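Structure record follows, encoded as structure tokens.
One protein chain omitted, others in place.
Our next item is chain A:
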Amino acid sequence: MRHRKRKSGILLVTQLPLKGTGGLSPQIVSGTRKGRKKGFWHELVHNRVLFLMLLPTLLFFLVNSYFPMVGVYYAFTQFDFNSGLFNAPFVGLKNFEFLWRSGTLVKLTLNTIGYNLAFILLGNVLAIVCAILLSELRVKWFKKLTQSVMFLPYFVSFVILSVIVYNVFNYDNGFLNTLLSQFGANPVDVYNNPVIWILLIILFYLWKNLGYSMVIYLASITGISEEYYEAAKIDGAHIFQRIWYITVPMLKSTFVMLLLFSLGSIMKGQFDLFYQLIGNNGVLYNTTDILDTYVFRSLKVTFDVGMATAAGLYQSLFGFFLIMTVNYIIRKINDDYALF
């Protein structure tokens, strides 16, 4: 014990100039560069095995995430695959200007944020409602069974989603039109109706993800102490009051946490969902095109690399500032909920 204390005392000395470098602010780090370096090399040698074990992960993110950040340079060029990676003519902000002038950027931004807001709000509210109702079920096997069934769609691939959509909505022999014709109604051409898809996309998002968030909320409900409910019962609160005044407030922290996570990625669309449902059906782009699908198409279909990079960079930057702002505000209101 004594030995350990002494050791940690020594560590503290080398640690001193590092205070505040544990996390997030590179400015502070550069201010005390010298002290850091010595400490760092010392650590590197001392804990070389730990560093070595972390190395694959560090390399992975370096190659998969950090190196590509340099590539945002292409956003300022008229890039094509033949002219070599760094020989593309520099065009400044022209790509952005085009995206802005053509109205593409505004449309994509509104679509992306609009869909995500609908996903976040509807998704969370429904998940909370379902989790509360599920937790009230008394028959145990039934509770387990239905929870599993509602979680199931999360596990199938998005390609299966496109099979389902094809099965139900295709014009010639889809389930919907079969049903309609049985009742003597006219068939509906869903694939050429841009407005219906707003609903369908939201619907299928909920179908696929409701079980996932429901499980999270269910876990927090299970964590609420039975004593609260007993006490409320004695005080004469009926079941709806118990839910409204105990369960719902207790779910607040889970809700805020999930909300923040999703707000952070509000500029990132559900690419799989949109691409598998819409694909390359140009008729529907106005209401269903999001930044991710636009970038993908520019890369793989129209080969407009510069433009695609520009749209992608815009997406990243916008999202980054958004999350920084949200986090800053949350920090001011309640430090506990801040993401970092």
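Details
In the analysis below, contacts are C-beta pairs under 8 Å (C-beta built on N, C-alpha and C of every residue); 3 or more make two chains touch, one makes a residue touch a chain; residues count from 1.
Following the convention adopted for this analysis, contacts and distances are computed from a predicted model.
One chain of the complex is hidden; its UniProt record names it "Carbohydrate ABC transporter permease", one of "Phosphonate transport system ATP-binding protein", "Carbohydrate ABC transporter permease", "Zinc-dependent alcohol dehydrogenase" or "Cytochrome d ubiquinol oxidase subunit II". Of the options A:V91, A:A118, A:I164 or A:I202, the residue whose C-beta touches the omitted chain is A:I164. In the complete assembly, the contact with the undisplayed chain comes from A:N64, out of A:N64, A:N82 or A:N186. One of A:Y74, A:Y115, A:W197 or A:Y285 touches the chain omitted from the figure, and that residue is A:Y74. Set against the missing chain, the residues A:L50, A:L117 or A:V283 yield one that touches it, A:L50.
What chain A contributes to its contact with the hidden chain is residues 4, 11, 15, 18, 21-24, 39-40, 43, 47, 49-50, 53-54, 56-58, 60-61, 63-72, 74, 85, 129-130, 133-134, 136-138, 145-146, 148-160, 162-164, 166-168, 172-175, 177-178, 181, 207, 210-212, 215-216, 219-220, 233, 236, 238-240, 243, 254, 257, 264-265, 271-272, 276, 279, 292, 295-296, 299-300, 305, 308-309, 311-313, 315-317, 319-320, 323, 340.
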